[in-house]
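Before any comments, here is the structure.
With one protein chain withheld, the remaining protein chains of the complex are depicted in position.
Letters A, B and C name the chains as they come in the text, with residue numbers starting at 1 for each one.
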Amino acid sequence: MSWRDRVERLLARLVAASATERLAISLAALFSSILVGTLLVLVAGRMTACSSAAFVLTHPTPFGVPRLFAVGFCYDPIAVYDRLFLGALGDPFSAGWSPRNAQMAVTLRETTVLIFTGLSVAVAFRAGVFNIGTQGQLVVGGFATALTVLAAAPAVSGFVGTLTLIPLGLLAGAVGGGFYGAIPGALKAYADANEVITTIMLNFVATGVVGYLVLNQFKDPTSAATQTRALPSYADFPAVVFDPRSNFSLIALAFGISLIVAVYYLLAHTSFGYDLRTSGLQPEAAEYGGVDAARTVVASFALSGALGGLGGALYVLMILGNYQTGVPAYGFDGITVSILAGNNPVGVGFAALLFGVLKSGTTVVDFATDVPPQLVGVLRGLIILFVAMPEFFRLLGGRMDRVQRRARRLGSTAATDGGEQADDGGDRNE
Amino acid sequence: MSDARADGSPLADRFSKRTGITVAVGVLFVLLAGARLAFPDTIAGDLFAIVTDRTTLGAALRFAVPITLAALGGIFAEKSGVINIGLEGLLIISAFTAVYATDTIAGEGAATQAELWLGLLVGVVASTLLAGLFAVVCIEFRADQIIAGLAVWLIALGLAPFASQVVYDGPNTASVTTPATVTIPVLAEIPFFGALFDASPFVYLMFIAVGLSWYVLNRTAFGRHVRAAGENPKALDTAGVSVSRVRYAAVLLSGVLSGAGGGALALSIGQFTGNGATMVNGKGFIAIVTYLFGNYNPVGAFLSALLFAGLDALQFSLQTVGTGLPSSLVRVIPFVTVILVLALVGRTQIPEAAGDHYESGED
Amino acid sequence: MADAVRLDGITKRFPGVVANDDVTLEVERGSVHALLGENGAGKTTLMNVLYGLYQPEEGRVVVDGEEQSFESPGDAIDAGVGMIHQHFMLVDTMTVAENITLGNEPRKWGWLAVDREQARREVRELSERYGFAVEPDARIETVSVGVQQRVEILKALYRGADVLILDEPTAVLTPQEVEELLAVFEELTAAGKTVIFITHKLGEAMEAADEITVLRDGKNVGSVSADDTDREALAELMVGREVLMETDARPSDPGDETLCVDGLTVEDSRGVTVVDGVSFGVRAGEVFGIAGVDGNGQSELVEAITGLREPTAGRVDFEGRDVADWSRIDHIEAGMAYIPEDRQERGLVMDFDLVENGLLGSQHASAFAAGGRIDWDRARDHAEAVVEEYDVRPPDPDARSVSLSGGNQQKFIVGREFERDPSLLVATHPTRGVDIGSTEFINDRLLDLRNAGGAVLLVSSKLDEVQMLSDRLAVMHGGELMAVVDPDDVTEEELGLLMAGEEPSRSLSSLRLAGEES
Partner (left out) sequence: SGGPSGENTSDSDTETSSSGGGAEASASANVGVVYATGGLGDGSFNDQAQQGVQQAAEDFDVESRKVQPQQPSDFENLQRQFAQETDPNYDLVSCVGFLQGDPLAKVAPEYPEQSFQIVDAVPMRDTDGDDEGDEQFDNVGSYVFAEEEGSFLVGRLAGLLSTRSFSAGGGSTASDSTNLGFVGGRESDLIATFEAGFVSGVKSASDDLDVQTAYTGSFNDPAAGKEAALQMYNSGADIVYHASGNTGTGVFQAAQEEGRFAIGVDRDQSVTKSSYADVILASMVKRVDTAVYSAIEATVNGSFEGGATTSLGLADDGVGITYGQELGAEISAEVKSEVDTAAQSIIDGSVDVPTDPTNV
């Protein structure tokens, strides 16, 4: 087949209604969430008290038109979104802006971790299972990374140390997370235990047990915090372009992006990926096609866990420099990232960037406005809610017709990928 | 359907697993009793003393309230064919709202008991509204139930602390009155079971809700319609009953019950605390496990909630008795138990159509 | 006297299909009326209109002389119209009485509770009045299909139905159960009820109905009195042309046993033994048929043979090797092809396009995936070949399965499985729900494979079809093979008895083929 054919086919797939629809729905969901968020900020702004109104809702008064109303609010929604989005990028429209600014580094480093957790959730979704346990896998992976690197560090040092410890740490994270992910997989495959519940429970278990281990076995004696000793500085991801103090390494981001490509390739071009997608879409058909359902469930959970564990490894190696209890909710954000991306690995990249901005913007909002930063948590929930109901936007778009619905019912359009696969997962859970 | 199938009850093996677990718990209990007699100073001996202590029963009952109420809500929703994984969110939203409402209604002084119940009612309304949103999204807009349920959880997880921050300038609300313990004379004196008659009014509320739920599900036409909507919605539809309406009612009911649970949780401590996973901290998810384990039976759900709550209560006893078990590990016991139970029970008898959309007139 | 039902110029459209096109139908009170027509002719749609499930774009529905506009089945029920669907609308986990009274529960204590005693009593009375022996407290999942059907009928009667609509009520019954059902029709009409039933079987229509209406392509192509017509005339009305099913009648030339099943015992997912010590063999170059009413263990038997279900006892020898505990993929790779009974659940991934679906089962085969990497170009060539050779329409390998009609989906599966060049083909209901043209095509291919020396195990509930295609025919009932017979030497009635688990009057040994040990 000629290259032209291939390119044409690729283009045809790209513009396929489903893909654009997917994108449209994600954008619409984001937009709607922001809209609802604005309302929330305004309502909250009326409920609280302040010395002067941060935002006044009124109308222009040209030609001496009398002012009919002017309502003041304690919170300024425009400022909130300005801080949330522009602030997270370090104010790109201000003078002297450099893309290497510290806040941008925060945004990108959050993005990097979210790529891993997003991929983790997406892989599971594509295999038709819900992995709500990425958080726990990340905790276990991060802890495994810290222990391994601490154990191996005395043997090496300097540049050689960097070259050996980072891959070793990543491997440890992947293995730790992978094993921890395989547990709910095996429980589902061989004991029929609902993975939504087991993974949520395993999150609590991971936090508890790792917390215990850190406190009682591996605690840094010099610190009051519950954390391990610091990893040697040569086990830190080398900073490129960005300030080394920013805890962000472009190399890690590049690693994340290469994993996006790898996961995409795995899903689209390998036999294992075919098995995985088939069992995600239609388990009975997969079984018929010779896919070992139990093994695929365990394998995809292990893969998903390994990706989550890698996220933990990066969190430890790149951001913290040790393991500390109180790991941020990257795993739960991964769910949002994946759902927003329609469980598509490439989409995960973009969704992770969006959520990187949101997470980084949260602290900017917290700092710069009086609006409680939990707003971003609400936005996250709203985005998922809107993404879950493409029908809502179709109704709005007035394009609802029977054929589409029938197609969807049979688990079809890519637009509802997440939903439909989830559906399958849901059905088989119980 | 051949004769070969007629003799095998599809529930047989599941029941036997449940029975197995129940028997195992019983055997464990007897062993502990033996250990207590033989080696009174060992952990096992202590355990028996703790398990048979009325304090433990009292604590288990208190812990069981939010879990049981949410589980009852989950039963109604799922029996009607809507898997409500957002129970956690419903608990969170009503926990905050109930305290906020009580605080607001009471104004300056301390809230009276009547104001507290009014606050609970407002909490129930809030949770029901959120459940209503969930219902519209799932039934009207055909959203995937699991994803929409996750969304409900995440929204509440953000919204309640957000609101607390707005109103109280911190993730924790002010403290309000707590309900007065209701003590039934004489009965409260009974050694172990006395705890049943010397409890918070919310515990009695829970008992009433369990009984009523069982009655509604099994004895009323509405309950029948709920079950039919979950097993074979088309059968219900063709029998001339609107499936959507039944499902709406069931999901709203899950909001009402979870609302009572969340409100009771927060009001019994008089405060909503909202950082991290909030004070609800996974109770909604445990509720799901309890009704799965209880095989969608309200009484079964209550008993398994009591089991998990008992484990939760146990962890403090284990710590204070000084068993030497590290407290951070003891706290993990209930979660591990949930996993083990789920692995043992395995596939539960989920309603046939749960998770599916239903639209009248479709094939 | 007014007609019980009069449908006047009903038109009902679905996107891209006119399911009912200006259909007029009159049904006399106290009569039995049969609706005939090919798959997709619009029979179910028309009855759904009468039952208020669909609202017609045009036309009037008149019941008992009164024009009606039903918004929902509830309205139809109120007007005395009841319907028993092709797929029963029963709640398996509830009892007979609960199902019958669903939506119409007798109450006590002013709506607070269902009066279960009264429900039970009413159901028992009703059941006795029409001579149905049904136990009100039995759970639906434990009773036979025949009983379930009666529950459906009682459900309609309980609601005061005067007009009963039955959609293909005989499709799932044994010939004997069919007889009983037709007797029930007489009871009903004797009590003044009106019966409308849909069927594909001309004989039944002739026997039970007073009047017969034939639909074709959504149009009423004729209503005739049963006494004034014959099978040939009806068949021609239905299809619009003369029907002659020609098959390759060449006798088989069997070789060695490709498949040998010995003492096979299988449990279903609930742990109930549904295949009980079954033994038979399929030789190269022959079609071995298994007939039987659905649900007598055929599905589990086939799943055990094809590696989808692990048997609890017994052997499955394929080309001399015991494959009973091989994995599914090993079965495929050993050369066993399988056309599953549920094409949309198992046979195809509905969300995949044909290129991807063509790979199902071959995703690890070296021809398509060397070293774990899928060669999509080859997969595409393969799908294109299948589409072309098996006349799949539309001929577009990028079309997703969900967009194909049922018949075309089936053709693609058949093509894919034949392309494996199997030494054994297991086919379950390969022509179910498929139109006459495609049926013919598929059957021809089965025979081609046989003639080329392949072994074919054919499971079907269409008696005429298995009888015609098979070289040897077994009848399955209650998890056991009743007999292996020569299909040319057995009557439909005898098969019916065997399917019902009874011994025909002619001794079985005379039916059995020489040299058969089963």
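Note that in this section contacts are C-beta pairs under 8 Å (C-beta built on N, C-alpha and C of every residue); 3 or more make two chains touch, one makes a residue touch a chain.
Computed from a prediction, not measured in an experiment: that's the story for all the values here.
Student: So which of the visible chains would the left-out chain be touching?
Tutor: Computed over the complete complex, the missing chain touches A, B.
Student: Among the options A:L23, A:A152, A:A191 or A:L215, which residue touches the chain absent from this view?
Tutor: Missing-chain contact among the listed residues: A:L215.
Student: Of the listed residues A:F31, A:Y190 or A:F367, which contacts the missing chain in the full complex?
Tutor: A:F367
Student: Tell me which of B:A174, B:A188, B:L303 or B:L344 is the one touching the absent chain.
Tutor: Result: among the candidates, B:A174 touches the missing chain.
Student: Return the single residue from A:L27, A:M47 or A:V261 that touches the missing chain.
Tutor: Checking the options A:L27, A:M47 or A:V261, the one contacting the hidden chain is A:M47.
Student: Please output the residues of chain B touching the missing chain, sorted low to high.
Tutor: Considering the whole complex, chain B reaches the absent chain at 53, 55, 58-59, 62-63, 110, 164-165, 168-175, 177-178, 181, 265, 268-271, 273-276, 279, 281, 313, 316-317, 319-322, 327-328, 331.
Student: Under the stated touch rule, tell me which residues of chain A contact the chain that is not displayed.
Tutor: These residues touch the chain not displayed: 45-53, 56, 70-74, 102, 106, 208, 215, 222-227, 229-230, 232, 245, 247, 319-320, 324, 326-329, 360, 362-364, 366-367, 370, 373-374.
In the analysis below, only the chains that are shown with their structure count from here on.
Student: Compute the distance, rounded to whole Å, between the mean C-alpha positions of chain A and chain B.
Tutor: Those two chain centres are 29 Å apart.
Student: Cα centroid separation between chain B and chain C, in whole Å?
Tutor: The answer is 44 Å.
Student: Provide the list of chain C residues touching at least two other chains, using ranges where the numbers run on.
Tutor: Touching at least two other chains: none.
Student: Which residues of chain A are in contact with two or more other chains?
Tutor: Residues 420 of chain A each touch two or more of the other chains.
Student: Which chain B residues qualify as touching chain C in the complex?
Tutor: 1-10, 12-13, 219-221, 224-225, 227-228, 231-232, 234-242, 352, 360-361
Student: Help me check something: in the complex, which residues belonging to chain A touch chain C?
Tutor: Residues in contact with chain C: 1, 269-275, 278, 281-282, 284-292, 401-403, 407, 410-412, 420.
Student: If you look only at chain C, which of its residues touch chain B in the complex?
Tutor: Listed in rising order, the residues are 51, 53-54, 72-74, 77-78, 83, 85, 89-94, 98-99, 102-105, 107, 111-114, 141-145, 148, 155, 159, 268, 270-274, 276, 295-297, 477-479.
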